[in-house]
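Here it is, the structure in full.
The complex appears here without one of its protein chains, the remainder shown in place.
So that you can tell them apart, the chains are marked A and B in the order they are listed, and the count of residues begins at 1 in each.
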Amino acid sequence: MPMIFLFLALLTVVMAIGTVTARNLFHAALFLVGAFFGVATIYVLLEAEFLAVSQIIIYIGAIATLIVFAIMLSRSMMGREAGGYNRFWVAAAVGAAALLALLAWVLTTVPFPVVDQPVPADAISQIGAGLVGPYVIPFEVASVLLVVALIGAVMIARERHRQR
Amino acid sequence: MTIPLSWYLLLAATLFCIGFFGVLSRRNAVAALMGVELMLNAVNINLVGFWRYVRPADLTGQIFAIFVLAVAAAEAAVGLALMIAIYRTRRTINVDEIDLLKG
Partner (left out) sequence: MTNVFNLTWLIPIPPLLAFFAIILFTNPHKRLSSNLAIGAVALSWVMSWLVAFAYFGNWHVLVEEPFALSLPWLPTGTGVFRMGVAVDAVTAVMLFMVGFVLTMIFIYSHGYMTFPGYLDPALNTDGLDPRYSRFFAYISLFATGMLGLVVADNLLMLFVFWEIMGLCSYLLIGFWFDKTYPDPNQITPKQAGLKAFLTTRIGDVLLMIGLLLLFIMTGELNFQAIFKPEVLEHLAESHLAIPFLGAFSAAVVIAIFIFWGAIGKSAQFPLHVWLPDAMEGPTPVSALIHAATMVSAGVYLIIRMQPLFAAAHHGENGAMLFVAFIGAFTALFAATIALAQNDIKKVLAYSTVSQLGYMFAALGIGAWVAATFHLIMHAFFKALLFLGSGSVIHGVEHGHHHAQHGHGEHGHGHHDEHHEAYFDPQDMRNMGGLLRRMPATGWTFIIGAAALSGFPLVTAGFWSKDEILADAWYTGHTLVFWTLAAAALLTAFYSFRQVFMTFFGKPRTEAAAHAVESTRSMTVPLMILAVFAIAAGWVGIPEWFPGVGAILGNPLGTMLGAQAEAYHLHHKPLPPQSVPLLVSIVVSLGGIFLAWLVYGRKPLEAGQPDPLERWLGPIYTVLRHKYYFDELYGSLPNVRPALILRFALWLTAVLRAFDTYVIDGIVNAVGNFGRRFARALRLFFDELFVDGAVNGTGFVAQVAGSVLRLVQTGQVQFYLLIVLLGVLAFLAFVQLGL
């Protein structure tokens, strides 16, 4: 098991690094898909199968596709330097590395109340019951958020008609 | 349960920092948005990891992760639409040329 985890984790991290370093935006998007896929496999290791499938459907099927479309549609807007960095990228890299070091330090020193329990057999049906039971209000809020976001996206991106 | 929880957390922290670096340093707004997606994924790994190791009996962690997915989808849609709108008015989607926040 640890070997499988290490392999998948390494794969995910490499894909993630590719996402933020690729010069070509299209390549970056493909790396991003790889990273999403890696995260889905991590979910499988964590015995969250439902989430793994959702991850693939939503992230790879919807979000990544949306990003790829956006890149292709706006290719003409982007110059050659689309994948470039801004002028303080070194500071950003140092800061992110420092954050990682600090987080690693915190994570390895703080004890977590880990329990050794199996996942309930009917986990997926429990999730379904939860979404329409105790979590029904957050669920509805999320649906409203999605509707508002979609309407908002259409409104923002729509061409303004000249007669107004 | 042969893998310690902290391994998952470390993986999540690594992904988070990589994503954050992307958000901070990429000139192109779409590329910065990809960094945001990586950060959200890192958060989800944390949520699921804690669920599995700390409270596997109730599925709060997984349900929370599903909400994060929904929010991420909304965020991607609005973010990309904003980019198109900004490009129309400013003729650029380079983040460091967008400085309307400057007083």
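Just so it is clear, contacts are C-beta pairs under 8 Å (C-beta built on N, C-alpha and C of every residue); 3 or more make two chains touch, one makes a residue touch a chain.
It should be emphasised that the depicted structure is a prediction, and the values quoted were computed from it without experimental measurement.
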With the missing chain put back, one of B:S25, B:N41 or B:Q62 would touch it. Which one? B:S25
Cross-chain touch to the chain not pictured, restricted to A:L103, A:V119 or A:L145, is A:L103
Just checking the interface: what residues of chain A touch the absent partner chain? 86, 88, 91-92, 95-96, 98-99, 102-103, 105-106, 109, 134-135, 137-138
If the missing chain were put back, which residues of chain B would it touch? 20, 23-25, 32, 60, 95-96, 98-103
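Convention: only the chains that are shown with their structure count from here on.
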So how far apart, in whole Å, are chain A and chain B when each is placed at the average of its C-alpha atoms? 5
Looking at the complex, which residues from chain A come into contact with chain B? 1-2, 5, 9, 12-13, 16-17, 19-20, 25, 28-29, 32, 35-36, 39, 42-43, 45-48, 50-51, 54-55, 58-59, 62-63, 66-67, 70-71, 74, 77-78, 81-89, 92-93, 95-97, 99-100, 103-104, 107-108, 112-120, 123, 126-127, 130-131, 135, 138-139, 142-143, 145-146, 148-150, 152-154, 156-157
Chain A-facing residues of chain B, complex: 1-3, 5-11, 13-22, 24-28, 30-31, 33-35, 37-38, 41, 44-45, 48-57, 59, 62-63, 65-67, 69-78, 80-85, 87, 93, 95-96
